[in-house]
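One protein chain is absent from this view; the other protein chains keep their places.
Note that the chains take the letters A and B in the order they are written out, and that residue 1 is the start of every chain.
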Amino acid sequence: MNAMRETKLDQIFVAINTVLLSGILIATLYPLVFVISASISDPDLVNSGRMILFPKGISFEGYANVFKDSRIWTGYKMTIFYTLAGTIINLAVTIPAAYSLSRKDFVGKKVIIIMFMVTMFFSGGLIPTYLLMKDIGILNTIWSMLLPGATSVWYIVICRTYFQTNIPDELREAAVIDGCTDFRLFFSIVLPLSSAIIAVMALFFGVSHWNNYFSALVYLSDKDLFPLQLILREILVKSEFNAQMLLIGSSDSEALGKELRIAEQTKYALIIVSTLPVMLAYPFIQKYFVKGVMVGSLKG
Amino acid sequence: MKKKVALLMAVGSTMSIIAACSSEPAKEAEKPAEKEDKAVSYMNATGFPIAKDKITIKAMGLKDPGGTEWNDLELFKKAEELTNIHFDFQLAEQSTYEEKKNLALASGEYPDVFFRSISVNDEEVYGKQGTFINLKPLIDKYAPNLKKRMEENKELKAAITATDGNIYALPYYVQTSTLNPHVSFFNAEWMKRAGMTMPQNTDDLYLLLKAFKEKDPNQNGKADEIPWSSFRFEAMNQFILPAFTGLSGGPVFDVKDDKVVFTPILPEFKEYLAYMNKLYKENLIDHEFLTQTAQQHLAKVKSGIVGVYNTSPTVLPPETTELQDSLEPITSPFNSKKVARAYSPIYTGRAAITDKNKYPEATMRWIDTWYAKSDEAVQGLSGTALFVGMENEHWEYADPEKKTYKFKSPVTSFQDINKKVSVSSYMPSYLEFMPYPSGSPLMEMKVKGVQKRQEPYMKSYFPTTARYTKEEGEKATIIETDINTYVEQMMTKFITGDEPIQNFDKYVESLKKMKLDELTAIKQAIYDRWLKGKNS
Partner (left out) sequence: MLSRMPLYRQSIGRAIWNNRSIKGMIRGWRLYVFILPALLYFIIFCYGPMYGVQIAFKDFIPAKGIWGSPWVGLKHFSMFFDSHAFDTVIKNTVSISLYTLIAGFPAPVILALMLNEVKGKFFKKLVQNVTYAPHFISMVVMAGMIIMYLSPNGIVNQLFEHAGIAKVPFLEKASYFNDIYVFSGIWQNVGWGSIIYLAALAGIDPQLHEAAIVDGATRMQRIIYINIPSLIPTMVIILILDAGGIMNVGFEKVYLLQNPLNLEASEVISTYVYKVGLLKAQYSFSAAIGLFNTLINLSLMLLVNKISRVVSKTSLW
């Protein structure tokens, strides 16, 4: 906003708003700091409630446990690949589809949207899907990670709503008059105006790829293709298993204590390791939530 | 609009039907052709090597988390050398394995043999289909070790026999001193400081817990002691409930003189609940036992404020070892027999051979190696070796009476065994190994505690390996789930006092309305079947 002086009422409003948001900030921040601290604290202190905010009994065994597994780096690499490639595919499939559905003159859109919606509710289940993947021949390949999630009805619908709200029909009429085809209209005008929704979709799809482990679990057996999440889960289960083994047959309570500690810390460390990259990505996406230079161009 | 939807669905289903028709898995399994001649020719019926020329068998197996590929393990390499059989292992870890196994079977792309994690349900379903072959004739001809074990222990046979009388999967038998579960360990030092002795019955226990609460036995000037803490009901069901009922199974179906009873409706159970309610009211048991996580419980124990706890004493610092002891089973005014739970040493579903296997006889012989006792071992390969490594190579006895053992470097622990030598548990094998690791007073105390205080009173309960037929299973499953949930809820309410104990009869009536009698009849039927299998 331009430098306009706020009225008294508005100043009070802003003050209250800020206070409330600060409260929300603190309430949300606390558990996050807790997770970070717990990833390097003694789990007995954590679980008995004696570690409240700042780390106590500091040790980095949890992180060491996570990073000593060399597969973590292939995991990162593969996940970054799946996320980038997957998101590009997602956007290429979803955004144009949503645009078509947002056009009032799109013949058959009711039929198509209903056909899409049916799939939201009725699904054949894992076994037929697995058989399908096998028959197509993409089991244990990168395509089994990229194709089954190529789009989602939910996102298509949200995207369509955005287009319906923000891309006025007048734009299309003006384009027709200018002899502009749908293709040019879409790529040269609509897309640039939709940076906000594209950014949001990229974020949603990207995060869902980043967190995906189930497809990998079912369709992949080649370890080199495993995404980060799957490897992290294996690391966590391994440290818990080691602790169990020691509990059963151990003569060494120090080793047992160490394994238990590692297992607990790993739980928290995993969250940091797997989500830090995503958290860092958000500020970049935020930039795109800026309105395009748009509607003014019509009023003339 | 409705018409359009209908049309769409019709088109959609038609398309999917067409799609489906092209992706059908293999139909009915063919009965294996007579392989008698082949068996004689490709392998030796006794002695080693098993296969005359090297053969390869495909197997799927459950891998331990972070474990090594099985073909890289010493013991498996040795076995391959000895038997001339090479396994092509496709291993997956816990969460992945279940899905992969089910999908493999459902899609018709399954291997020659499955190792570990075969459920009773799998056996019944796939056995009937012929996907898992009947192992009975193979055991008879080619598994002398297993055959001997089955004769020595009738329960083994009963456990692995399916409802149609065949055998579709092989068991794991395990008896060790260290795998016995821990329950009712406590701080004996506190007992001494409070001037009390080992409790013999429920009244003694009550007084002991009271003393823990009132006499500040951890001597820190604060009344912070929790006399009894646990994670949910397991500990009290295992230790206190038997004092009232004389049965060791817990709040489920149990067996008295070959008759199946449902413990939670017995009058003794009512007394148990009343007793626990008393303890709860007087704050002698940790009120958080129902809500805390296992980790929270562990943290409490380690901070030295718990009297009787529900975890292994090996988690405590070594200085406190001599101070821990194990409670002996107690009696009550309603039952004068001391009873401790005897866990079944038998686990079913460790190996199944499929109809795709071209060499089932050789496979059976290979598996049979692990059912050998130490004195029957060929080149040191036996069930014991699978657990702890080969004697004098990976471990040796640490005392002349062979009561303890220690690992030989470079092996220092079970972790090393799992990394380099073997898959130490839940494989199809026979394990009876009583020595415990030397050099740990904690471990020694735990093992001795169990030997002295629990073994003399061990009593078995409803056989976990008794099986449902398909029809029985369908009826029983839903009823059982509902009943278990209700019992757990009501137990909680009676113990916390939310429900007055006078309403016990109403609760029994509700259970009967939930078809308890029908379920009891089914359980009796499967018990009788199991009994017959044992005695045949």
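By our rule, a contact is a pair of C-beta atoms (placed from the backbone, for glycine too) under 8 Å apart; a residue touches a chain by one contact, two chains touch by 3 or more.
Worth saying up front: this structure is predicted, and the values here are computed from it rather than measured.
Q: Would you mind spotting which of B:M196, B:A342 or B:M514 touches the chain that isn't drawn?
A: Hidden-chain contact among the options goes to B:M514.
Q: For the chain left out of this view, which of B:N44, B:N102, B:Q451 or B:T464 touches it?
A: Touches the omitted chain: B:N102.
Q: So one chain is hidden, and I want to know which residue out of A:I40, A:L101 or A:L220 touches that hidden chain in the complete assembly.
A: A:L101
Q: Please pick, from A:I112, A:I142 or A:A255, the residue that touches the omitted chain in the full complex.
A: The single option touching the absent chain is A:I112.
Q: Even though one chain is hidden, which residues of subunit A still touch it in the full complex?
A: Here the touching residues of subunit A are 1-2, 4, 7, 9-10, 13-14, 17-18, 20-21, 24-25, 27-29, 31-32, 34-35, 46-47, 49, 52, 92-94, 96-97, 99-101, 103, 105-110, 112-117, 119-125, 127-129, 131-132, 136, 147-148, 150-151, 154, 156-158, 161-162, 164-166, 181-183, 186, 196-197, 199-200, 203, 211, 267-268, 270-271, 274-275, 278-279, 282-283, 286, 289-291, 294-296.
Q: Which residue numbers on subunit B touch the omitted chain?
A: Those residues of subunit B that touch the unshown chain are 12-13, 15-17, 19-20, 24-29, 102, 105-106, 108, 119, 121-122, 125-126, 129-131, 232-233, 287-288, 290-293, 295-296, 468, 473-474, 476-486, 488-489, 491-492, 496, 514.
In this section, only the chains that are shown with their structure count from here on.
Q: Starting from the mean Cα coordinates of subunit A and subunit B, work out the distance between those two points in Å.
A: Distance between chain centres: 39 Å.
Q: Per the contact definition, I'd like the list of subunit B residues that touch subunit A in the complex.
A: These residues of subunit B touch subunit A: 1, 4-5, 8-9, 12, 16, 19-20, 22-23, 25, 64-66, 90, 92-96, 99-100, 103, 106-107, 109, 178-179, 293, 295-296, 298-300, 302-303, 312, 314-318, 413-415, 418, 437-440, 442-443.
Q: Taking the complex as given, what residues does subunit A use to touch subunit B?
A: 43-48, 110-111, 114-115, 118, 124, 126-128, 130-132, 134-135, 217-218, 221, 233-235, 237-242, 245-253, 255-257, 260, 264
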